[in-house]
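Here the structure comes first, spelled out in structure tokens, and everything after it is commentary.
All protein chains but one are shown at their positions in the complex.
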Amino acid sequence: MSPEEAIKNDLERKFDFLNGNITIKRARRIFVDVPFERFHDVLDYMIKKMRCAMLSGITGLDEVENFAAIYHMSPEGKIMVNLKVKISREKPHIKSIMQYFPIAEMYERELEDLLGIHVDGLPEGRRYPLPDGWPKGEHPLRKDWKGAGLEMKLEGTDA
Amino acid sequence: MHNTGDVKVPIGPQHPALKEPESFLLTLRGEKITAASVKIGYNHRGIEKACEGRTYIQDLYLIERICGICSHSHSTAFAQAVEEIAGIEIPARAKYIRTIVAELERVHSHLLWLGVAGHEIGFDTLLMYTWRDREVVMDILAQLTGNRVNYGMNTIGGVRRDIKAEQIPQVLKGVDTLEERTKYYIKIAGEEPTLINRLSKVGMLSYEDAIRMGAVGPTARASGVQRDVRKDDPYAAYADIDFKVITHNTCDVYGRTIVRVLELMESFKIIRQLLAKLPEGSISVRAPRKIPAGEAVSRYEAPRGEDLHYVRANGTDKPDRVKVRAPTLANVQAVALMLEDRYLADMPIVVAAIDPCFSCTDRLVSINDADHNSKNTFEWEKIHRDSIEWYKKRGIDFAKLNKTF
Amino acid sequence: MLMPIFNILIFPGLLFLFFFSMLAEYYDRKLGARLQNRVGPPWFQPLADFIKLLGKEDIIPEEADNRVFKLMPVFALTSVSCAFFYIPLWGKNALYSFNGDVVVVLYLLTVPILTYFLGGWYSRSVFSMIGAVRSLTQLFAYEVPLFMTILAAALLADTWSLSKMAAFYSAHPGYWVFNILGFVIAQITLLGKLEKVPFDIPEAETEIVAGSFTEYSGRLLALFRLSINIEMVVGTSLLAAVFMPWWLDAGPIAGFIIYVLKVAALISLVSLLRSLFARLRLDQMINLCWRVFAPLAFLQVIINLILKGALFK
Partner (left out) sequence: MIWPGAMIRQLLSSLTKKPATVNYPADKSGMPKGFRGKLKFDASKCIGCKMCMKDCPTGAIVIRQVGEKKFEADLDLGKCIYCGQCVDSCLKKALGLTSEFELAQLDPKKLKITLTDGPSIAGNKEGSGE
């Protein structure tokens, strides 16, 4: 059994709702669809039991009917496990994972800024990566964002 | 403001120590830094959003321009992701050529870093010599790819230029010269006490912190973390090549210097092996313009560390989402940690030691291309005219001056 | 009556000093460039820089103390130029001399550093103030060994006048050998006075932009830069007078050439040393000066005291 399959079986045994939601796309690439409610349970298990000590990034997605976030994580740097969580479009929010990975701060700020997904538990701080004077409610990576009227809103700010 | 009290020193967005805009706010007590905070995001150019509106071919060149120094890294990572989605297996020769350019790029990047590090600690002589020697690898790259930066070597499905048989001896000759010079710099790094004193025990990042803060590349490897995508997740031709992952256990800036110079030696070894084994065959396969729906994560060991690209295709000729996580974003958060309780004088070299590339890091959104000719933009001609007028009022007439030359 | 005015204003006074210091800067920069395998600036570059700065606008920060800010460059320039008149250049006699002029020259060479401090401090910008404090901190470190080495040479000659020292050392050829240790220390600590690598901590570009001079521009900066150049000439002339008392009887023209050669040799050493090292950190610099150079300079003093006892019973 390859190490990828071992990870898959391990996750499926522990969380039965993951059955059929784990795909091994190729060697060293595992994609996992995690339900929003159980995301932190899976994450917790992966970090504590599977020693996923490395977070390579968080990708925010706009899938039109909903948002999604993909957490690119890796045990010992070799196999990359991509945890995908769907986030509702009505009230987009997700819990911060900063208690596990301090490095997630910047990635989560990107989620907030570019897609407008509110990250619960993210400490107060400077925004990233948009400029300070960027108007509220403008989230460039949303598919329906066209930047209309942005110039008017930017006037008088230092952005 | 008294010398005994706390002084807040803004380093950046514009500061001689910084080659790109970023901002550090340091709280000083005397010469000691008691607190440091980092602000980045000044180089946000909207590349991720822009990628969604362009075809894969166009994106390749846009992605290449995320960074001037690790341009090949980004374009290779992107091309790999797209090829994976489309299910294209690129020819072996193309893989080798990609790897050769990648390693040459690492050589040029590390030599550039060594010079910058010298400059940051006031050792301009080192800067001048390393950058002089860096010209050798720049010339090789220009010869192989047709440009000194932004090589434009990759295309979806392979590479765009072949390495001709008559070019190989020239490359090998350049590599020999560079190897000899690198050996000299390794010797200097071990012998020059002013250099060693400025670098060792500076910017400490322990093994545990390196793991916890998610450091990548030479920054992590200098803290003893065995992490190198080339070995962990081999791409291109790295699986066929014999090389070592260089680590060091001093956890300081000196360690990062040693890791980089020793990695140069590994790179020379890799280039020689690749050129010796270069397989025959075509250099690219035809790639469809429309990429079938799917997603892929591509990892690449850029000179600065792990570069992560996520590409999602939706069946059209334009990607649905492109996400780039440049290595500096992973490392920059450790900088504040490294700076605390150090001297102000260590700030430039500590920041430089992660080899930051903030253009890579920030990318993204600006105002759409359609708004390009807005009234707020300064017309170049107007600025030019204004400046001439300004000088004329003060009795200097450029029109007359030019005639005398 | 006319002769002293000519001496002060034209030769070997201000005008000569102006051009000579420009030449010195050119030589330093050119040699530095050649050591780094570069081409370096053309001969008129320092002069062109000076004229360019004169043509630029003087910007004085709103918060700065206007009067101090404007006065300090003038003070710096006057004090270094004054010091020049007390140093024997060619021949055994300086333009002016009296018993105790060693102390005056050393004092006059310290004044510019104080002006950097005051100018920087009253600029009221963070970088200037850090640079100012660094200037002063560093001053206390290198000044002691530098003073001790020169005073050691004076002790052996048993005089406090530079001109009489020159006379003594030419009367006793070969005695300069005793001062070699002092010369080495003086040459290195002179780099601190000139704020050059490895002791350019007060104006470390990558850390604090330009230190004390961050807020200076235009004419005021031109004056500061001129006084730094003149300080280089005066400092090397002082070292040449104290530690290289050779061929002082050569006559005016040959003497002048010998003087220029001596200064050129010393500036070459400055260029070489500043290309060889990385910049030290302030704490390392202070440690080096107090733990290494000060004891060695003290050793020189003791050696000269013993010699004096042994040779002139």
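Labels A, B and C are assigned to the chains in the order they are written; within every chain, residues are numbered from 1.
Heads up, the rule we're going with is that a residue touches a chain if its C-beta (ideal position, glycine included) is under 8 Å from a C-beta of that chain, and two chains touch if they have at least 3 such contacts.
Everything numeric in this text was worked out from a predicted model, so none of it was measured.
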item	value
Among the chains presented, those that the missing one touches	B, C
Absent-chain contact - pick from B:23, B:125 or B:333	B:125
Among B:12, B:122, B:152 or B:214, the residue in touch with the chain that has been omitted	B:152
Touching residue (missing chain; options C:214, C:275 or C:304)	C:275
Residue touching the undisplayed chain, where the options are B:25, B:92, B:142 or B:172	B:142
Residues of chain B in contact with the chain not shown	54-55, 57-62, 64-65, 125-126, 129, 132, 135, 139, 142-143, 146-147, 150, 152, 155, 160-161, 184, 187-188, 191-194, 380-381, 384, 402, 405
Chain C residues that touch the omitted chain in the full complex	33-40, 272, 275-277
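Following the convention adopted for this analysis, only the chains that are shown with their structure count from here on.
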item	value
Gap in Å, rounded to a whole number, between the CA centres of chain C and chain A	61
Computed distance of Cα centres, chain B from chain A, in Å	25
Computed distance of Cα centres, chain C from chain B, in Å	42
Of chain A, residues touching chain B in the complex	25-26, 28-29, 31, 53-57, 59-62, 70, 72, 76-78, 80, 82, 101-103, 105-107, 114, 126-131, 140-141, 146-147, 150-151
In the complex, chain C residues that touch chain B	35-38, 126-127, 129-130, 133-134, 197-198, 200-201, 204-209, 275-284
Contact set on chain B toward chain C in their complex	1, 3, 7-10, 15-17, 28, 31, 118-126, 128-129, 132, 192, 194-195, 197-198, 343-348
